[in-house]
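Let me begin by handing over the structure; questions about it come next.
A protein chain is absent from this complex, but the other protein chains hold their places.
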Amino acid sequence: MIQTTDKKVGAVLVVGGGVGGMQASLDLAEGGYKVYLVEKGPSIGGVMAQLDKTFPTNDCAMCTLAPRMVDCGGHMNIEKMTYSEIESIEGSAGNFKVRVRKKARYVDPEKCTGCGECVESCLVRNIVYIDQPGRAPVQIEEDVRVKVDDILNRYSGGREIIVPILHDINEEFRWLPPEVLCRIAEVTEIPIEHILRIASFYNAFSLKPKGKHVIRVCTGTACYVKGAQRILDTFSRELEVEVGDVTDNGQFSLETVNCVGCCGQSPVITVDDDIYGYVNQTMVTGVLGKYT
Amino acid sequence: MPHITNVMICTCTNCISNGALDIRDSLDAQIKRQGLQDDVLVVPTGASGLCVNGPILIVQPEGIFYQKLKGKDIPNLVEEHFLKGRPVKSLMYVPPGEESPIPELRSIPFFKDQRLIALRNRGLIDPDKIDEYIARDGYKALAKAVTSMTQEEVIKEISDSGLRGRGGAGFPTGRKWDSRRKDPRTPKYVVCNADEGDPGAFMDRSIVEADPHSVIEGMAIGAYAVGASSGYMYLRMEYPLAVKRIQLAIEQAREYGLLGKDIFGSGFDFDLQVFKGAGAFVCGETTALVASIEGKIPEPRQRPPRTTLWDKPVVINNVETWANVPVILNWGAKWFAEIGTEKSKGTKVFSLAGNINNAGLVEVPMGITLRDIVYNIGGGIPKGKEFKAVQTGGPSGGFLPASLLDLSVDYEQLDEAGSMMGSGGMVVMDENVCMVEMARYFVAFTNDESCGKCTSCREGSLALLEILSRMCNGEGKPGDIELLEELGEAIRDASQCGLGQSLPNPVLSSLEHFRDEYKAHIDEKRCPAGLCKALITFNISEEKCIGCRLCAKKCPQEAISGEAKELHTIDQDKCIKCGVCLDACKSEAVLVA
Partner (left out) sequence: MSKIKPEDLDKIGEKIKRTMLLREGSCRVKIIVHMGTCGIAAGARNVMKALMDEIEKAESKDILLTISSCAGLCSSEPMITIEEKDKPAVKYVELTAEKAKAIFAGHVLGGKIVNEYALAAGSERTL
C-alpha cells in the first residue's frame, strides 16, 4: 500500500516487545505514529534481556537493551500492552481491527509501585521455580566419579566453594573435563552455566586437555623487557605449536603467564613446577631435552 | 622502647685482664656524654672465643666486631659509630690470613639505603618455624592489642602513624578501619589482598614467603580493631611456594592458639583461611576480589561507598600494609611517623627489575629519589647502556623518564608525574626498549585481562592495541597519535573500575615523554630502540665478528653464511628477525638497525 498524502494517519501495532519490536516502536513513535506494542510476556525486553553477551561482538546485552527499554517505557506515543496476546486480525491495510486479549494480572498496573512486597510475602511462589524439568544423569566413568565426589566431599556451602573445587579438579585432572563439570553441577546444585562462566573467566582453569609438560613463558613486564617474546617465539617455532596449544604428540603445552614473581632473574620460564631463570633463546633446546 | 643498638662487651677473665672493665666504663661515660643512653645498651657477655685479641666489642644488630680496644679509642668509636653511624674500620676484626676485612653488608650500596620494616625478618628467620618469628618479637603486638588496648586505641595508633594502603591507592589505613568498626552490621571480615597481579612486581610474594606470620599477626590485629572474627588471605595461585608457606603458618598459629577462639585468653576470636586466586588480574580490584571470594563472576561492580563481603563490612588491605601493622603497635605511631615524608609515612617495598644491575627487593623510606633507587641501590644499567625510563605501578602506571629521576618517591609526587605508586613494581628500561612496543605490551595485557563488562575498556583497549600494533609493524599513519590520545581520555572517563580507568596510562605517559619515538615509528618507519621486528634488520659487524660460527649454528633459518674465522653475513631474505644470533654471539658483533 502506498500512502498518497503525507498526512500521517492512524496508528501502528507492533507485535512482540523484544529488542527488534522496541526499536521499531521507537522509530515509529519518533516518526509521529501512535504505537501499540503488544507483548505476550509480562514485561518487554524479550530474549536479549536474558543474555549476558551477544554474538559476534561479545557486547554486553543489557547495555544495548536497557536504553531502549527505558525509552519505550517512557515514550508518550507508545502504548504498551504487556501480558497480552492477539486473538484476531480483520480488515486491510490502513483499516485493521485487532482483538487483543489482556491476560489477568491480578495487579492494577496503575497503582503498583513495583515495591516487590507481594513477591516476598507470597507463600507459594517458590513452587513454580522448584518444578524444573530434571536433567538427565551425568554420564561419567565410575573411577572419575569417585575422584570427583571425593573432592566435592571436602566442601560445603554456596557458590563460594566453586573456585576451590575447580582448583582441586584442575590439580587432579590437569584440566576440567566437561563430564566432571556436569557432575559438580549435579552434586552442588550450582547451575552448570555459572560453573562454565567461572571456569572460562579464570586463566588458571583449562577447558581443554594439556600436554604432559606445561611450559609457561613469563611475560611479566620485567621478563618482557628482557626479551620474553623472543623466547616464546623460539619455543613456538621449536615445538611447532601455537601459544595456548598442545604439541601433536601431547608432550608439551605452551602457555604464557603474567609474572611468576621471579623478576630478579628475568627472563623466566617454568616447566611444570621447575623454574628457570636468565633464559635465552639458545637454552631452549636444552630445556626441552630434559623433558623428552 | 627497646634500644636500637646493643654493644656486647666481652668480660671474660682474659678480656678483663686486658682492660675490658675500663673500656666498659669509658663506653658508658661516652654514650652518656653523647646523649645516646636511650639508644645504645652496653651488655657484658661471656667469652667470645677470640679473646686473645681482647678486649672485644660486638655491636648488634649490625654485627660489627671490634678488637684490641684501648681506652683512648672509645670516644672516637662512640662518636663515629653510634652517633654518626660510621663503623671504625681500623678497629675492626680482620680474619686471619686476609689483608682487609670483607665489606660490611651495610656499606654495600644495595643494602645501605634500605630500611627494613615490612621485610624486617627477611633472610633472618626460617619462615616455616613460628618460634623463630616469635623470637623476633612476633605476636607481641597482637598480645598487647588484645590484652591491654581497646579497639579505638589500636585504630588511633594506626591513624597516628600515618600508615596508608600499600596496594597503590594510598588510602589511610586507620580511617578505613575506623569506618568498618563503626558499621553496625556483623559479622565483619578482614581480607588480605595478595593477588599481586602487576607483572613485574613481587613484593607480596616475598613478604608472604619470607615472613608469613607478620601478615597473619597484622590481620589478627586489624580484625580485633574492627571487630571481625574471620578473615581471608587472597593469594595468587602463581605463587605456589607462598601458598604453601602461609598455609603452614596458619596451622602453626592455630596450634599455638594465636588463631582460633579466645586468643590470649582475651575472649577475642579470629580465624583465617587461604583463598587461592585463579589467575585473573582484575581480581586485585576490591569489588572483583570480594565477588571472587563469594563465588560470583569476578567483575568489578559500581564501587559502593564501602566494599562489602556477603553484604557485611570488610577491611581489605594489601600484604605490605598488614605486615607493617605489628611494628607500629610495638614501636609506636610516633616512631613510625618519623620515617618518610610529610604525607607518606614509613617505608615502601619496591621490586626492582628489568635492565638493572641489582635486581631485587628493596625497602626504602618514602621520599627517597628515583635516582637513589636506580643508581645507588640498583647499581645502574647493565653493560653501560643508557637509562631510558622506569615504569612504576604496573599496567596502571606510567613511565618516568630520565628527566624525572630526581623525583621523590611518595604517593603524591608519583601521581603528579602521571604514574602511580601502585603496589611497588619498578621495571627499569634501557635504551634498547621501544616505548611504543612497551605501550603495546601493556595494552595487550589489559586487553587480555579486561573482564569485558564495560564497552569502553573492552573495545577501547582493543582499538588502542590495533593502532599500536600497526605502528610497531611500520604501518602507522599521521593522526594516529592524536587518535590514541583521544581514545585514551575517553576510556579513562567511561570505565567503571580502576583497571579500565588506568588502562590508557602507559600509552598517555609514554606519549608525553617519548613522543619522538612514536613519530619515528610513523613518519620515518624507524624503531629507534631497534626492537620492532618490521622496522629493523640484523647485520654483522665487520670489526667485531671473530668468525666463530656460533650464530650460524644456532640460526633456525640457516640464514647466516661464512666460513670459520671469516666474516659472517646474514641473508636478509631468509632472516626472520628472531634474534637468536644476538643471544648466541659472544663478541657483540650482531648489530640491530
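Labels A and B are assigned to the chains in the order they are written; within every chain, residues are numbered from 1.
Operating definition for what follows: a residue touches a chain if its C-beta (ideal position, glycine included) is under 8 Å from a C-beta of that chain, and two chains touch if they have at least 3 such contacts.
Note that the coordinates shown come from a computational prediction; the quantities given were computed from them, not determined experimentally.
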Contact residue for the chain not shown (choose from B:Leu124, B:Ile297 or B:Ala463): B:Leu124
Contacting the left-out chain in the complete assembly, out of B:Gly227, B:Gly360 or B:Gly452: B:Gly360
Residue among B:Thr11, B:Gln30 or B:Gln114 touching the omitted chain: B:Gln114
For chain A, the residues touching the chain missing from this view: 260-265, 268, 275-278
Where the unshown chain meets chain B, residue by residue: 8, 48-50, 58, 61-65, 93, 95-98, 101-108, 110-111, 114-117, 119-129, 131-132, 134-140, 143-144, 147, 202, 205-206, 209-211, 239, 241-242, 255-258, 260, 262-265, 327, 331, 353, 356-362
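We adopt the following convention: only the chains that are shown with their structure count from here on.
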Inter-centroid spacing, chain B versus chain A (mean Cα positions, whole Å): 37
Chain B residues touching chain A - in the complex, by the definition given at the top: 196-202, 204-206, 236-240, 275-281, 292-298, 351, 353-355, 359-361, 391, 394, 425, 427, 429, 433, 438, 441-442, 445, 449, 451-455, 458, 554, 556, 578-580, 583-584
Footprint of chain B on chain A - complex, ascending: 53, 58-60, 63, 158-164, 166-167, 190, 197-198, 201-205, 219-227, 230, 233-234, 237-238, 257-266, 273, 280-282
